[in-house]
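A single protein chain has been omitted; all remaining protein chains appear in their positions.
Per-chain residue numbering starts at 1, and chain names A and B are given in the order in which the chains are listed.
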Amino acid sequence: MAKSVNQKPLPLVALSTGFVLLWLFLAAFPFIWTAWGSFKVEADFFSRTDWMNALTGPATEAQTGSRFTGDGYYGAWIEQGFWKAVVNSTIVVFCVVTISLTFGTLGGYALARSGFKYTFWLLIAALIFRAMPHVTLVSGYLLPFFEMNIWGYLPTTIIVLVAINQPFTLWMLHSFFLTIPKDLDESAMVDGCTRFQAFRLAVIPVMWPGVVTTGLFSFLLAYNDFTVTSMLLSQENQTMIPKINSFLGSTQQEGKVMYAVAAAVSAMAPLFVLVMVFQRQIVSGLTAGAVKG
Amino acid sequence: MAEMHLKNVSKRWGNFVGVDNFDLHIADEEFIVLLGPSGCGKSTTMRMIAGLEDVTDGEIWIGDRMVNRLEPKDRDIAMVFQSYGLYPQLSVYENIRFPLKVRKAPKEEHHERVMRAAEMVELTDLLERRPAALSGGQRQRVALGRAIVRKPTVFLMDEPLSNLDAKLRVSTRAQIKNLQHKLRTTTIYVTHDQIEAMTLADRVVVMNKGKIQQVGTPTDIYDYPANTFVASFIGSPAMNLVNGHIENGVFSAENIRVPGLRTDISGPVTLGFRAEDVSLAPDGEGELRAPVYSMELLGEASMISYRLGEALVSIKAPKDFRIEIGDEVGTHIPAAMCHLFDADTGESLRLSE
């Protein structure tokens, strides 16, 4: 029987499969391990005797009477007030995504449709802005914010995150808008729309995939941010990530490190769901800039 | 209903000249076709009329209004785009209704007007579909329907047939011609296809490199091209152009000698003649004698071509004529059918009448 041209040789497939499985293990194991371990006590998760203890959990059974325990979660969420950080995070993330997308779609549309040279310079400036380490910007904010007495509040952080997000959002939405034929808004304008009506009635309805994808990345930026939130928010307004970091300071006491583990797993969970639901959009977003340029 | 006047309209981007001094008067109800190769400025001209592109210099008048500063929506025009510009999220019905809605036409008229337009473009069966579920020809008809649902002063059509296959192009072309005849709306139509231009236009404007080359009825342009560019752009095959000399009314170049031309000029010229205006000559005769370069059967005729220096010269022969490549055959070129062009400028040397 003649071998099909497109069939791959067996060793190649075997080698590839092995490599992929190894990578999968590397990528997923730490998370699974930590998620599993978050339901144990410290003596098991950080077992001096045998790492198998983290799986079976003898110390957990001895201390709590069951093989799984929610102590870490209870301690973090209730005792340490992690729930408040979750609420703050939700507010920050929601506002940042909404405002970023509003600003970004307007600006990205303008950049994609204007034929003038300054659009090029604006995009280059945005690229440079995007490369700025966030902490350098933060060091520029602190003093003026102290002076103006707006340091420590959620709205300040939100607008700062929106601004830091803009260069990226602009680039991404700009490249999505470029894929939408100009004919669409132009025919709307000839049909009787103003530029803004054409944008709202003709362009935005077909832009949803791009907006959703960009929104995901704004979400990730706001959700994952540590630099800005840890420096610009006061203790009581802290969001999740700086809160988790502040747990670490108190990990010397027995059991406290499990609070951090539980909080970290809690913060990871929404991201898992996000990847599961929006896998396609994330992939298309990551490649949006690349395929074009 | 209105006439239009484009007064010395120009478009420049930095040093690049897109449209240079375009001046044209368009009569009411006229069907004007802007024809030229891609990048000649014909689309830019149309987009300036629509208000989608700023005018660098000159004035555009629609009826008695100078529209240079008006938004597209205030110019009372309708436009059909090359890739149709349909709203993918709306049904065919809503697509056609869109201009009425955004222009706030009285609500109670909408249905009747949409249905009338849909009937004219034969879409009544497809009104509930989304554009994605339509074929190219159907989408084109939706775009047409959307243009005619209002009574605009001017129709603008930007290469509306170029995304259709050859067969559909012929039938949609006929439909556009028929619609314009019924609606009697001034229409400006942009194309690079000279057959579309010839079949549709009342007058054709041939453009090249941002400049108008010639304005005239299709017959004018075909029979009396103003320069070598127009001559080589119109007709299929295009006019044969041969560089040579004229002396005492005799044109000569390698393998070709045509007597009986005008005697008042001498020096280098370009000779032009159409494939269908000449005929094969009996053995050993003919103004043009050369070995055959190729021979193509077209069905209704046979096409013979010669290689004369740089130029490829095509001759239409009777459909049952056969010859081997490389054999010699003569062609009779009647002097009355010849055009002469200036060798340097390419301008026609026709005696002014």
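Heads up, the rule we're going with is that contacts are C-beta pairs under 8 Å (C-beta built on N, C-alpha and C of every residue); 3 or more make two chains touch, one makes a residue touch a chain.
Keep in mind that, in the parts below, contacts and distances are computed from a predicted model.
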item	value
Listed names "ATP synthase subunit a", "Sugar ABC transporter permease", "Electron transfer flavoprotein beta subunit/FixA family protein" or "Protocatechuate 3,4-dioxygenase", with the criterion being the UniProt name of the chain not displayed	"Sugar ABC transporter permease"
Chain not shown: contacting residue from A:59, A:201 or A:267	A:267
Chain not shown: contacting residue from A:107, A:152, A:181 or A:209	A:107
In chain A, positions touching the absent partner	5, 8, 12-13, 15-17, 19-20, 23-24, 26-28, 30-31, 33-34, 45-48, 51, 54, 102-104, 106-107, 109-111, 113-117, 120, 122, 124-144, 146-147, 159-160, 162-164, 166-167, 169-170, 195-196, 199, 220, 223-224, 226-227, 231, 241, 244-245, 248, 257, 260-261, 264, 267-268, 271-272, 274-276, 279, 282-283, 286-287, 289-291, 293
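We take it that only the chains that are shown with their structure count from here on.
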item	value
Between chain A and chain B, centroid-to-centroid distance (C-alpha), Å	55
Residue numbers on chain B that touch chain A, as the complex places them	13, 50-52, 71-73, 77-79, 81-89, 98-99, 102-103, 143, 146, 156
Complex contacts: residues of chain A adjacent to chain B	115, 181, 183-184, 186-195, 197, 201-202, 205-206
